[in-house]
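Single-structure report; data block below.
All protein chains but one are shown at their positions in the complex.
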Amino acid sequence: MTSERPSVEIKLVSDPMFLAGARELILGLTHRLGFKQDASGQIALAVDEALANVINHGYERQCDQPIWIKIWTTADEDEPGLRIHIEDEAKQIDPDSICGRDLDDVKPGGLGVHIIRQVMDTVVYEKKESCGMRLKMSKRLASDTNADQPEHSHG
Amino acid sequence: MTSERPSVEIKLVSDPMFLAGARELILGLTHRLGFKQDASGQIALAVDEALANVINHGYERQCDQPIWIKIWTTADEDEPGLRIHIEDEAKQIDPDSICGRDLDDVKPGGLGVHIIRQVMDTVVYEKKESCGMRLKMSKRLASDTNADQPEHSHG
Amino acid sequence: MADQADLEITWDSREGATILRPMGDVDLSRSPSLRNDIRKVFENPPEKVIVELSAVSYMDSSGVATLVEAMQLSRKSNAKLVLCCMTERVHSIFEIARLDQVFTISPDVDAALAE
Partner (left out) sequence: MADQADLEITWDSREGATILRPMGDVDLSRSPSLRNDIRKVFENPPEKVIVELSAVSYMDSSGVATLVEAMQLSRKSNAKLVLCCMTERVHSIFEIARLDQVFTISPDVDAALAE
């Protein structure tokens, strides 16, 4: 189904000032799809964290590089929900090297990847065919805010 | 300046269910740019009306056709604000034929174009080079909610 | 279907008036639900129809068109139509459309009942 065209496709420049707009779009969309307010907020947070990582790590804070958000709503399928891809044209890295810090070792940073994995049902990082990285995430409507569930393993 | 790449570019399918997400994105972005809440709400309304018109008239309610929203933030120029283009691949019509009903002749419909012209600083409809229509709108940060100003003439 | 296409609308009856209370954004995707309910009300028109809008945070021109249609239906059936409890944001679209003087708009349900 992710081979079909996305319902919504956003291309934005890698400037932190556009994070707010992206979050609000996700909130509006998830709300409309029937996600509860909590879950909507968490999905928006995951997208924000993913975009922030592309800006910080992928593009090393360059503010004029492209980022794509592709959204598939899977409303009429067995498992209604959302699929979201975040794509960049930054340098390619080993997907297994993308992980957060040990949560017990309290220090600034290292939380974004944890948040993404905690909030979404599935999370897979991969190298794109040509250049750049792709983060594939999904969240089913049925899966409540799964903050208490164990994290998902790498893709 | 609209020849530069847009800061944010959204491609969505012509399904009314995505209007909410588009509105929220505009709200988040305009708020972040420093527009007051009133003005943000009005710009989101104008975009909603423009998208609804593409869905209703351009695509005659087909829900799977492409619509593009292109947004340029003109933050560091003399006149900080926003430029927004809404583009479709629907049939081309004479831009001058796009106008609302006589406001004194109260009946359902015919308000969208009035709203767009009232809310935005500049509003121009045009045929795209290849196929489809383009609506070009702009709003300066300095122009307060100009609900009391006369409407702008056609482009 | 995950798509929450329908607007939630509660119905109430008070002093001979039917009170409709839509909840959520009334945009192109949701105004058909409101239109449906309004048509249903006018199948057996009461003396007065009140549309209570406190839970409508956003309305676009498709919602306004639906309410203009309600006004036409109310005239046909000699019923009174009153809108009430509008948020500021919703009121502003009535102003832009110069319909704020055309509709009877009350601050609250009690005032709407007294109209």
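For this structure, a couple of remarks:
By letter and in written order, the chains are A, B and C; residue numbering begins at 1 in each of them.
Basically, a residue touches a chain if its C-beta (ideal position, glycine included) is under 8 Å from a C-beta of that chain, and two chains touch if they have at least 3 such contacts.
Model, not experiment: these values are computed from the prediction.
Of the candidate positions A:6, A:41 or A:58, contact with the hidden chain is made by A:41. Residue-wise, the contact with the chain that is not shown comes from B:81, picked out of B:81, B:100 or B:132.
Contact between chain A and the unshown chain involves residues 15-17, 19-20, 23, 38, 41-42, 45, 48-49, 52, 55-56, 103-104, 106-109, 111-112, 114-115, 118-119, 147.
The rule is simple: only the chains that are shown with their structure count from here on.
Superposition on CA atoms relates chain A and chain B by a rotation of 180 degrees, given as a multiple of 5. Mean C-alpha positions place chain A and chain C at a centre distance of 39 Å. As a whole-number value, the distance joining the C-alpha centres of chain B and chain C reads 26 Å. Multi-chain contact residues of chain A (touching two or more other chains) are listed as 32, 73. Shown for chain C are the residues that touch two or more other chains, namely 3, 29.
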